[in-house]
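All protein chains but one are shown in place.
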Amino acid sequence: MEATFLLTLLITFLASFIGYELISKIPQTLHTPLMSGSNAISGITLIAAILIYPEVGESQILKIIVLIAIAFATLNIVGGFSVTGRILEMFKKND
Amino acid sequence: MEATFLLTLLITFLASFIGYELISKIPQTLHTPLMSGSNAISGITLIAAILIYPEVGESQILKIIVLIAIAFATLNIVGGFSVTGRILEMFKKND
Amino acid sequence: MIEVILLVSSVLFIFALKLFGRPSTAHRANTFAMLAMALAVFSAFNFDFSNYDPAFYITIVVSGLLGVLISKRVQMTQMPELVGLFNGFGGGASGAIAYVELSKSTLPLSDYFVAIFSMVIGVFTFSGSIIAVLKLRGKLNNVNTTIANIFSAFLPPLILLPAIWEEMEILSLEYFMLLSLIAGIIRVAVIGGADMPVVIAFLNSLSGIAAMSAGFIVNSIILIVAGALVGASGIILTLLMCAAMNRTLLDVLKGGFGGAAINNEYDKDPISTSPEDVAIQLSYAESVVIVPGYGMAVAQAQAAVKELTNTLKDKNIEVKFAIHPVAGRMPGHMNVLLAEVDIDYEDMYTLEDINSEFSSTDVVIVLGANDVVNPLARTDENSPIYGMPILDVDLAKQVIVIKRSMSPGYAGIANPLFINDNAKMLFADAKEGLENIIKSFELV
Partner (left out) sequence: MIEVILLVSSVLFIFALKLFGRPSTAHRANTFAMLAMALAVFSAFNFDFSNYDPAFYITIVVSGLLGVLISKRVQMTQMPELVGLFNGFGGGASGAIAYVELSKSTLPLSDYFVAIFSMVIGVFTFSGSIIAVLKLRGKLNNVNTTIANIFSAFLPPLILLPAIWEEMEILSLEYFMLLSLIAGIIRVAVIGGADMPVVIAFLNSLSGIAAMSAGFIVNSIILIVAGALVGASGIILTLLMCAAMNRTLLDVLKGGFGGAAINNEYDKDPISTSPEDVAIQLSYAESVVIVPGYGMAVAQAQAAVKELTNTLKDKNIEVKFAIHPVAGRMPGHMNVLLAEVDIDYEDMYTLEDINSEFSSTDVVIVLGANDVVNPLARTDENSPIYGMPILDVDLAKQVIVIKRSMSPGYAGIANPLFINDNAKMLFADAKEGLENIIKSFELV
């Protein structure tokens, strides 16, 4: 999606605002899974890595750096969601 | 601000979501001013009227219709905010 | 630059809504919203004010002044009508704009449908709101639902008419406008007067949606943001009211509720009482709960309520207000009237907060309220209000009902509370009744 800079700013504001409102309401009990879950989401940067990977061109060094970014981000996403799932499983048993 | 259709949809979603979250939290005591206040905001359509007014061209009929729209929207905005202010003034006294 | 202004305006609108969340910040919310609106309007001129002729400026100034005038003149009890009226104007404006845009032949197809949508919704909001206002003023009786049913049945062929009958094609815009106008009138006409608050909140939501779609046509994000906020606000209030009556929105919009006098007889005479007796009873109470209803608004009795409250508090009697979510004729109606006479909002309790307290309350004064305290909602499965959450005043030690007669409330059904053993009726206009009680206090 392409957008003008200010529209992007508006979206940034709206999303941050929603984040603020929603997270303020999450009870303390869930703060650990929230932390690990939102941590997993920060791996979203993987998308940027995928987008730029085909464009790095010849440079092997840059390519390796992007691959490192991909490895890091994937670890963050997969590990993060998996561990969050494990934690939440414990809360589910209580229902 | 110009934007692609889907970005606009995203903004629509984000704004509606925020509206939903915020308004769900407003206590019953304030429902009347909320109603009159959000009513005033719906006069925002005045902006559309201002935008298209210079473009209606020759047609006198269309011009008059836009003027009616402007009158309606202005009434809605000015009257709405003014009456909301009056109502809220009553709540302020209580502090 | 314009973009920055619009960004700021959007942000302000959202913070305004956030500040609306607490009585102590709500008046600042209004200032924020006004500022946001001013910025948005200003930005629409794009720094070029010469594009506009005197007719334009005169229209703005005159209607603005008119708006101020009306809003200053109106009484707090007429608030529901006023909101309905302004709301109709907002919808009408969106409808008119969509019509003008549609008249230009340059609209791309996708925008075309959005514009049709905006026009239909806007015009429907306009005519529906006008009817709602007339109903609230008591100028219109309920229309039989069959008319609406017939109209709905014929709507599909009516809509398709221009597609079939070629001569109509050139006028099809005007034709659709007329259809929406009629639809608005008929739809609202069949709905009972006391359901008008739901209708108005729903139309408020629609006017927001109309503004939002106008935003899609003229490509303005601020219309979309503000419109979405209004749309959300209206729909939430609508659903809250429906929940408070245990009815669905569809049920309300279908119309035909209330007005019908069913099962309107009592198998026992009520005990009636006098202002003097009430005064004596109150002076022996330790805790009093006042339940205001539509009758308080009609009688403009709020000042008298304040006076009675002061009298009671001076005697160290605890006074609370129990406010049902749909008491009166608009959400929060009672709260505003009480706030008008400086009653602290800390003393106003919602249904959930106070219902458990009635059993330990000495005296409950039901002031021009009826349906919202009708115990049939709990007990009679066949009652039209069955399942509606009510204020359980019948559990209190003593209930005093102040109203003019035994006639029913909006739902049109008898209220067994009136003949309960612990209830006494003070037949009087709400204001006069209270004033007489206060006078009697001076004699006690």
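By written order: A, B and C. Residues from 1 in each chain.
Keep in mind that, in the parts below, contacts are C-beta pairs under 8 Å (C-beta built on N, C-alpha and C of every residue); 3 or more make two chains touch, one makes a residue touch a chain.
None of these values were measured; they are calculated from a predicted model.
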Chains on display which the left-out chain touches in the complete complex: A, B
Hidden partner interface residues of chain B, rising order: 4, 6-7, 9-10, 13-14, 17
Where the unshown chain meets chain A, residue by residue: 1-3, 5, 8, 11-12, 15-16, 18-20, 22-56, 59, 62-63, 65-95
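To be clear about the criterion, only the chains that are shown with their structure count from here on.
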Chain-level touch network, classified as line, ring, star, complete or other: complete
For chain B paired with chain C, centre-to-centre distance based on mean C-alpha positions, whole Å: 18
Chain A and chain B: spacing of chain centres that average the CA atoms, whole Å: 36
Distance from the mean Cα position of chain C to that of chain A, given in whole angstrom: 44
Residue numbers of chain C (touch at least two other chains): 3, 6, 10, 14, 221, 225
Multi-chain contact sites of chain A, meaning residues that touch two or more partners: 4, 6-7, 10, 14, 17
